[in-house]
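Every protein chain except one is present and positioned as in the full complex.
Order of writing sets the chain letters: A, B and C. Residues in each chain are counted from 1.
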Amino acid sequence: MDLELSASELAFQAEARAWLAEHVPAEPLPSLDTAEGFALHREWEATLAEARWSVVSWPSAYSGREASLVEWVVFEEEYYRAGAPLRVSQNGIFLLAPIIFEHGTQEQQDRFLPTMATGEKVWAQCWSEPEAGSDLASLRSTARRDDGRGGWVLNGQKIWCSRAALAHWGFGLFRSDPEAQKHAGLTYFLFPLDADGVTVRPIAQLDGEAGFAEVFFDDVFVPDADVLGAPGDGWRVAMSTAGNERGLSLRSPGRFTAAADRLLALYDERPDPRLADRVVDAWLRAEAYRLYTWGTVTRLRDGGDVGAAGSVNKVWWSELDVALHETALELLGPDAELDSRWLDGYTFALSGPIYAGTNEIQRNIIAERILGLPREPKGAQR
Amino acid sequence: MDLELSASELAFQAEARAWLAEHVPAEPLPSLDTAEGFALHREWEATLAEARWSVVSWPSAYSGREASLVEWVVFEEEYYRAGAPLRVSQNGIFLLAPIIFEHGTQEQQDRFLPTMATGEKVWAQCWSEPEAGSDLASLRSTARRDDGRGGWVLNGQKIWCSRAALAHWGFGLFRSDPEAQKHAGLTYFLFPLDADGVTVRPIAQLDGEAGFAEVFFDDVFVPDADVLGAPGDGWRVAMSTAGNERGLSLRSPGRFTAAADRLLALYDERPDPRLADRVVDAWLRAEAYRLYTWGTVTRLRDGGDVGAAGSVNKVWWSELDVALHETALELLGPDAELDSRWLDGYTFALSGPIYAGTNEIQRNIIAERILGLPREPKGAQR
Amino acid sequence: MRFALSEEQAELASTVRGLLAKRADSAAVRAASVSPAGHDEALWATLCEQIGVAALAVPEAYDGVGAGFFETAVVLEELGRSLAPSPLLATTIATQALLAGGTEEACARLLPRVAAGEIATLAVGDGPVLDGDRAATVLAIRGDDLVEVTGAAATWAESMDQSIRLARLDLSEATLDVVGDGVAAAARAELVAAASAAALAVGLCDRALGMTVDYSRERVQFGRPIGSFQALKHRMAEVFARTELARSASWAASYALAEGAADADFLVRSAASYALEAAALAAAECVQLHGGIAITWEHDAHLVLKRAHALAGLGGAAHRHRAAVAL
Partner (left out) sequence: MRFALSEEQAELASTVRGLLAKRADSAAVRAASVSPAGHDEALWATLCEQIGVAALAVPEAYDGVGAGFFETAVVLEELGRSLAPSPLLATTIATQALLAGGTEEACARLLPRVAAGEIATLAVGDGPVLDGDRAATVLAIRGDDLVEVTGAAATWAESMDQSIRLARLDLSEATLDVVGDGVAAAARAELVAAASAAALAVGLCDRALGMTVDYSRERVQFGRPIGSFQALKHRMAEVFARTELARSASWAASYALAEGAADADFLVRSAASYALEAAALAAAECVQLHGGIAITWEHDAHLVLKRAHALAGLGGAAHRHRAAVAL
């Protein structure tokens, strides 16, 4: 056990803190799911990129700082503590980029990563389908081989595609072998959202804005150059994304410790001894998640992988986030009806236990893969 | 809606209260699962019976008072409020007697009910088997026809037989048709626990006492006169017992409102504002259960039956009972380790969510029979 | 002792439910919520004229039906199920406050108008007032007085739950006439608000659970309706159990308030504590078990969730009701 940061980590932290203090917009940007907010968030990404803070853990060749995992967690903590904007490019930099680094060709890396790092191109995740939500392997959208043109033709429908209403490119799995079952015969595709045959229908969320969209594919041609990994190998390729999304990368503790700080500030403004226990409990949960993350970082650094333990992360941060916001709304009492900041945060938090693998699926994973409990009997109804 | 008691109900209540105030032992009796306590509890039953308070809802011909359901609930409330002893005869008077009234012959009623009402004979419920707990229909103990002697020969093992360590008679289901599956081919038997071939092995509980026992049957002969209902019809016959046990009869609200009163008294002695919310919550839960019971009583009186709603009762009272005791232990703090009264109550309360159909089974029943949710796929593992 | 709706009460519930099923489905509720009036005026007129919902708890001497608060609560439970925006909550609180603290003159002048369907509200404290900008009669508690407010400037305050109408009142130019005892009026209003929120919450529980059960019977994943998965079943069973107990507590509270029973305060606290928590749970499970579609504007799950939160604001948070129970 050693919970101190090294001298170089402390220096990195100080540099990040100083830069953020100077550059984070004083006023929150408009929602990134509005056209105006989307544009401003992309500008912010460009500002970050210019100072090499947009993708700190990437290689320097791609404008990163080769930050260690510890430094990355430290950066995220500083980032949220500074109240910096949400990352409009998060699907790309956190979910897709690790896969491109691992499975992409050199050409793909060179073509996609630089514009991703600057926010020039924003990526949408096209994951679920209407009949394949939790049961992701039962995807029905198809990819038909077109040897003549040297590529594939996509058909079908994706739903809950985050950022797709305004993004430039999308990534997702399609069934390239109609004979194969479930996890087999899927291929991982990258595609521009303005390609011929692509229709994007925004889905209005609880706040009325379109953080998600449905995407329809009608004979959309994708060249071989935009296939990620080997055809038919999409499930294996994708699972590293799922691991990232569920695990460490999307939800660094910084976001929640910063939210806990805001909750404590709210308590200072409107103290209520009857709610003190809940406030402290929410705060401690955020701190516990921070500590747990250091354990995960250590395991990863020692060569382990997140594995099924990523499901513990997902369950914890998503339910913690709901609890933090619910406690704030309790403190606000009747005034909560009129306070848009915590309310918007709350509706956003509510999607946490649902997306990126519902918490029901995560608990199945913990029970089956970590605890070794027997799987459910499938299908045979009654 | 009319939540007033009638004049005659008020008179009944006053009479019960006065009699109990005069007769309830000043000191709690020793545990009814010790030989000494068992004897004293039987004496108490005799005292009750003499004043016609042991089976108030029974017909007067069997020493009852033909009390209405409302009066029965009122009596129970008075009984527990007075701090009267646990009913050592409860398996008989609450679980078995309703079945004997409904399915028993006149001869059986005359033979069994009078000694049950006085506590002369105490009955044990022999329900579960080692491999048939929640899945009660998978019973394996057998009944073999013996035409020569005009009866049946029982073999097998029962477990979690409440009161069996000290009781005189037992009741339970045996598989009389080895070809039949699950609910079919079961027969309901009554048998003396000192019959040839019966072995009773007490099971020590958390407090070290034997509230339960295992009962082994080795060629135990039971004459036809001691079969309840038709051979092979045992499941249907038994389900009225299960309904009673899970529903209204065993757990009248009086027990919990009395426990809530004790909790409030404890809070008076050791007030702790930090626990006030939990104390009030437990109290309100007891009150809500009382109110809910009046609704059930009304439905029954209008000719309805408890049905699957008995599962709501079971879940509610059993978890309420645990909460009441846990809250008391919290109030006691470190002193809880040394306070046997609340501790004993707590260990007793813990069995509530387990016996008489675990709360998992009860929630399945609510979901499937009341809400109409689809059943689990069965069996086909993996 | 009879813990059940009477034949008349059951008939009332079923009439209101039938009317709301026809006239306040999801589309109608959404349209009404964002209409200038903030509710469906034609529906309110029908409820008042054909069923007399505003007149139910007004004594016959003031042109009312003379039934009592319990009957009003029966209607509120149905409104809770439908999610329809309705002036009945504000009007009921104002009516009960007036009956508890108003002078004979004020009752005789104002209550017949309420019984006929005019919207009334009561302002307690300085916060936004329910239906403050659409009420024909605005009462307020000022010190120890119950006052009638005329000429207040009302500004709509947009709330998260669009089916609830709040407005800030500026009384600087308004006329305030004393119309009764503010202490008695405020005490009654607090209990009536809590019992009314409980009744609305019980109806909301039914709605949330119904939607969740229906969806989970239809939605197939892993080759099975998701409602066949035990973890989900148990959570819906828990919502059902809590709804049942909350309904018992709510009925008992409304009955006690209507009858002026000695334990009315305790029963109202109990009902509000239960029903508001049950509704919060029912709404949370409704969102979670619907998955992604619950987070969309088009689906009703978010209306349920927002209503559950709004009720805690209007009726007082569950833990505050428990804190108000004397130990």
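Just so we're on the same page, contacts are C-beta pairs under 8 Å (C-beta built on N, C-alpha and C of every residue); 3 or more make two chains touch, one makes a residue touch a chain.
Values in this document were obtained by computation on a predicted structure and should not be read as measured data.
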Item to check | Option from A:297, A:336 or A:356 whose C-beta touches the chain left out | outcome: A:297
Checklist entry - Looking at the whole complex, which of A:84, A:237, A:259 or A:315 touches the chain that is not displayed? => result A:315
Item to check | Hidden partner interface residues of chain B, rising order | outcome: 128, 131-135, 138, 159-160, 203-206, 208, 212, 274-275, 329-330, 333-338, 343, 347, 350-351, 353-355, 358-360, 363, 376, 378-379, 381
Item to check | Contact set of chain C toward the excluded chain (per top definition) | outcome: 229-234
Item to check | For chain A, the residues touching the chain missing from this view | outcome: 1-6, 9, 70, 264, 267-268, 271, 276-277, 279-281, 283-285, 287-289, 291-292, 294-295, 297-299, 302, 309, 312, 315-316, 360, 362-364, 366-368, 370-377
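The rule we apply is simple: only the chains that are shown with their structure count from here on.
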Next on the checklist: Between chain B and chain C, what distance separates the C-alpha centroids? Give it in angstrom.
Outcome noted: 40
Checklist entry - How many angstrom between the C-alpha centroids of chain B and chain A? => result 53
Checklist entry - Mind pulling the chain C residues that touch 2 or more other chains? => result 224-225, 228, 232, 319, 323
Checklist entry - Hey, what residues on chain B touch two or more of the other chains? => result 277, 374-377
